[in-house]
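Starting off with a structure, shown below.
Here the complex is missing a single protein chain, while all its other protein chains stay put.
Let's turn to chain A:
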Amino acid sequence: MNLFEYVRPSSIAEAVAAAGEPGSAYLGAGTNLLDLMKGGVTRPSRLVDLTHLPDLNGIETLPDGSARIGALVKNSALAHDPDFAKRFPVVAEALLAGASAQLRNAATVGGNLMQRTRCSYFNDPASACNKREPGTGCDALGGENRSHAVLGWSDHCIAVHPSDFCVPLAALGAIVEIAGAGGQREVPLTDFHRLPGDTPDRETVLEAGEMIVAVRLPADAAAFADHQRYLKVRERTSYAFALASAAAALKIENGTIVEARLALGGVATKPWRAKAAEALLAGAAPGKQVFEKAAEAAFAEARPSGDNGYKIELGKRVVARVLAMAAAGTPDRMPALPASPFAPIPEGVVNV
């Protein structure tokens, strides 16, 4: 790990000013950042420690019914907040499907949005990586790339966005609140992360010094609470990143899907909302056939970036199944294995 200057600001204004200097990085829990620094993947010259700032730790319901989650709220605190988990169960399920209990107790909401890819070439300073060192090339192209992206990738980068949490946030229309030198602004989560294009090193829309202060879920997202699930397929049942995952939320009235929300994880270079699939589902009666059609639509633009063509078929099956799980209803209690395909499936759900 390189030596760095440690700065502990006492206000957001101080933090933003300190982090505006080139080479600065914000420190939340550091569960990802310290790991990257130990590997020499990132070498910030200054760490601006946000963890002692007041007022970034709240989970509140605003007067308009939206939920506002402070950037420093721990993943576990959010997942186990009874009111929040009742209104947005798919977010709780995705959080509990990610990492380990220890990491969830430390990792923050803002940090989750800022986490870096687990691409092994990005994480190995001896490999060529346009994301880590612009212009050096991409060793993942033509390398070991079975876990890489089938959606949103470019010839410069095929790395997957690793977050589980961001998947339901994308589906439910979350808003990211940002503070910077010029004041506050808001960005929809689906616009917060950038496609790699020819600048994969620029992963988010944050400008120098800008920080996440909160994530908001709009009030209308709570209308999906009765029918929402997260499903995650991975190489072991627990404590592994997704090969393919999906968050589904349905508003069902009189046996008809009035509105659907769907987003994908583990298959794309950013949290991936599947709006074409959502449009197909609206107005339909829940059923295997329409779920499979929606799955086709969700992956219509997918193409392998290497030895990962299987992810397209796998991803479609995950989508069809998570829609069936959501249609069957949000479970009364969090499943013992959150988001797992090995958990007992609800009555009426057939394997797809």
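In this text, contacts are C-beta pairs under 8 Å (C-beta built on N, C-alpha and C of every residue); 3 or more make two chains touch, one makes a residue touch a chain; residues count from 1.
Everything that follows uses one rule, which is that contacts and distances are computed from a predicted model.
Q: One chain is missing here; what is its name in UniProt, given the choices "Sugar ABC transporter permease", "2Fe-2S iron-sulfur cluster binding domain-containing protein", "Cation:proton antiporter" or "DNA polymerase-3 subunit epsilon"?
A: Per the UniProt record, the undisplayed chain of the complex is "2Fe-2S iron-sulfur cluster binding domain-containing protein".
Q: Considering the complete complex, identify which of A:A13, A:A101 or A:V258 is in touch with the unshown chain.
A: Touches the omitted chain: A:A101.
Q: Pick out which of A:A17, A:L34, A:A222 or A:I312 touches the chain that's been left out of the picture.
A: Going through A:A17, A:L34, A:A222 or A:I312 one by one, A:L34 is the residue touching the chain not shown.
Q: I'm checking contacts with the chain that's been left out. Which of A:S238, A:T256 or A:Q289 qualifies?
A: Candidates A:S238, A:T256 or A:Q289; residue touching the omitted chain: A:S238.
Q: Which positions on chain A touch the chain that was left off?
A: Chain A touches the missing chain through residues 1, 3-6, 27, 29-31, 34-35, 38-39, 47, 49, 51-52, 76, 80, 99-103, 105-106, 237-239, 336-338.
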